[in-house]
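A protein chain is absent from this complex, but the other protein chains hold their places.
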Amino acid sequence: MTTLSEPMRATARPARRSRASVLTRRVSTVLLGGLVLFAVVGPLLLADPAAQTLDRYLEAPSLAEPLGRDEYGRSVLSRLAHATRLSLVLATLCVATALVVGTAAGILAAWRGTWVDTILRSVSEVFVAMPALLVVLLVAATADGGVWALYVGIALAQWVEYFRVVRARAAVVLASPAVEAARLLDLGWRHVVRRHLWPDLRPLLTTLASLGMVTSILAMSTLGFVKVGLEPPRAELGLMVTESFPYYDVAPWLSLAPVTVLFLLTVCFLGLRRTETA
Amino acid sequence: MSEIALTIDRARVRHHGNLLVDVADVDVAPGRPLTIIGESGSGKSLLAHAAMGTVPADLEVTGALRLGARSFDLSDLRGRRSLWGRELALLPQEPAAALDPTMRVRSQVAEGVPGFRWRDRGAGARADAALGRLGLSGAGRAFPHQLSGGMAQRVAFAATTIGGARVLIVDEPTKGLDPVALDQLADLLLEHCADGGALLTITHDLRLARRLGGDVLVMREATIVERGAVADVLGAPTHDYTRRLVAAEPSRWQLPWMRASTPEPAGPPLVTATGLAKAYGDQPLFEDLSLTIRAGERWAVSGPSGVGKTTLGNVLVGLVRPDRGLVDHAPALRDGRIQKLYQDPASSFPPRVSLGTALADVLGRHHVPPERLRSLLAAVGLTEDLLERRPGQVSGGELQRLAIIRAMLPGPALVVADEATSRLDLVTQETTTDCLMTGLADRDCALLWVTHDRDLADAVADQLLDLGLRGAAPRPPAPRRRSSCPAGAG
Partner (left out) sequence: MVQRLPGDVAYRIAAGRYGYDLVDADAAAGVREELGLDRPAWQQLLGWLGDLGRLDLGRSLVTHQPVLSEVGYFLIGTLQLAAVALLLAVVIGCPLGTAAALRPGGVVDRLTDLWVALVRALPAFLLGLILIVVLSVHLRLLPSAGHGGSTTIVLPALTLALGLSGLIARVARDAVVETRQSDHVRFAHTKGLTDRLVLLRHVARNAAAVLVPYLGVQAVVLVEGVVVVEALFSWQGLGHALVHAVFWRDIPVLQATALVLALLVVAVNTLVDLTVLWLDPRPRRQEAMS
């Protein structure tokens, strides 16, 4: 055996990289905490986001209205708080549903094999061939901009990823000598789940979940943007971008506010990932 | 033949201040093989790579290299690149990995011709000729995955030597090679020497060193501890370490648990296999194989790689279903009384939890008091703080001993050891085997050892099943060789 490869791994660079990634994660956590606070507390304190004051349309930012007013004279800050809350809550619901369903199905398929695996896999193949946005689009089309359609559509589009990743990974883990040894030692399935599967899947799932949050938030706003998601007058980040874009020249803050929040949300969730892979 | 082809002068390799290699002078003469032996981590591979100029950039290298009349600074890695393949060649470890999986064999050999260009007809013809000389004339259009380990080794040899380099450095060539392939490789290397080439071989395999002859250097902890002609050094070692190394060869073991003769079959049968057959794809591994393993018996399954040893072991344990035939387990094997040791112990523990946590689950399941674990640890010379680490943070030898302890916890009636020591150094192999066999002898547990190493099989087992022979049938092994036998009989 050669010792050649070992010193190579022990270079100084990974240490610097990991320190940088710890910093990234910390900054992301703080920023995200701020956004969550804004989304939770904002709607309680701020004015009604739907209250129109038409004579104050496109009012510039001021101390009382830090982000100004939109074309109907509604408070942009208040609308933004509601939109952020909607994005976060809906995305969390979608990700949680997809994660639980996908992981359970993936482990089941890998563990039981045979016909269970075959059925689950063929179901997933159908969804793989369909771009996620298409699934969401089709489901969203069924229910006139309802929140439920978005939830079902996004969760339906996302569970496949968890299923595929978990199934592939769990199959490797379950076929490993370590699990074989555990079976010979008669340690039972609880040991296999707690000591083998869960420690192995946890970092993967964290990464997938934070990426899933990004995808969900982006999918919602994208659907809002192409006008097949939620419908006005609901405050939604994508819709806010669409609605404000015609006034980009006269009231740039209208567009910049939702774009900034959208960007910060995605950057934070990306920063939370454990691994560096895209 | 007195002139020196290659001299390594005052070579030192450091990593963050740790001295990994510190060797004053090494001379290689044409026609006389020089072999460096030693355990992993002794720095022998690094020395070879320092000479070649292929050490990782973060290692600090000093010293000089002389090729004939020319001298090179070892710290200047790029200075020797123009020599690669033409004057200085390196036969890599694990040829199967060293060949590009996406390229046909012929092109990979042809590109070693000096001045090679795209679609070089002349180089192609030379590659065909070189492959033909090695008995591989039909293999030029094959991809590496279609070759056996021995064929891949010869292809790598052709690609290495086609540039016409006189100095050949060979780095651990025995990995994964069965004895037949090893013999063929040794012949090629000797042929290179006989043609006036210089040969520097790095290996941990004493048999290869004896086979090559010439001179040998023994390395330990970055320095050379003994040097001289192979027959002198390995026949009558003077340094303590060399003595331990030579004594650690399985053919020379003298350990308390070894049995002088095969005991009569007496115990109740544990595993009864009848008419077993298993094929890999459309290639049959074994057919109509029957055997009975009784309590306390010691079995070895031997044969060259790819013959189905491991598969047979797994069939007998009940992990793999045979294509035909029956395997019957006695009730005494239920509830974890049949245990297995793996070639790579690190892969047999849950990788992301501490060893203590993994073992605690075993203690809990089999109602073993923690004191038993402590006494077992003490018996094999392991400390308890090892349990706080994860499998990846423990050395292979220590981890295999821990795996042995884990296998002993349920009180097994049969232990299957699948090449359990083949990745360990000779000395570590001896202590690990001793550990396992003492544990087995204490409780009269049966053993099935799967190994490609016949000497090891002879040392540990009373019954030998050689799958290399067609129509394999169990038989007792040859009369046990003791250390009084002449060395190198293998």
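By letter and in written order, the chains are A and B; residue numbering begins at 1 in each of them.
Just so we're on the same page, contacts are C-beta pairs under 8 Å (C-beta built on N, C-alpha and C of every residue); 3 or more make two chains touch, one makes a residue touch a chain.
Predicted model, so just to flag it, every value in this text is computed and none were measured.
Residue-wise, the contact with the chain that is not shown comes from A:Leu174, picked out of A:Ala105, A:Leu174 or A:Leu272. Residue-wise, the contact with the chain that is not shown comes from B:Gly163, picked out of B:Gly41, B:Gly140 or B:Gly163. Touch with the chain that is not drawn comes from one residue among A:Leu184, A:Leu218, A:Met240 or A:Leu272, which is A:Leu218. Within the complete assembly, B:Leu99 is the residue of B:Val61, B:Leu99, B:Ala181 or B:Leu355 that touches the hidden chain. Touching residues on subunit B toward the chain that is not drawn are 52, 54, 81, 84-86, 89-90, 92-94, 97-103, 111-112, 114, 116, 143, 145, 156, 159-160, 163. Mapped onto subunit A, the footprint of the missing chain covers residues 13, 17, 110-111, 113, 117, 128-134, 137-144, 168, 171-172, 174-175, 179, 214, 218, 221-222, 225-228, 238, 241, 245, 248, 255, 259, 262-263, 266-267, 270, 276-278.
By our rule, only the chains that are shown with their structure count from here on.
The geometric centre of subunit A is 48 Å away from that of subunit B, both derived from CA atoms.
The touching residues of subunit B, counted against subunit A in their complex, run 15, 20, 40-41, 43, 45-46, 49, 55-56, 58-59, 93, 171-172, 204, 317, 319, 335-336, 338-340, 342, 344, 347-353, 357-358, 361-362, 365-366, 406, 409-410, 423. Those residues of subunit A that touch subunit B in the complex are listed here as 1-4, 7-8, 10-12, 176-178, 180-182, 184-188, 191, 195-196, 199-200.
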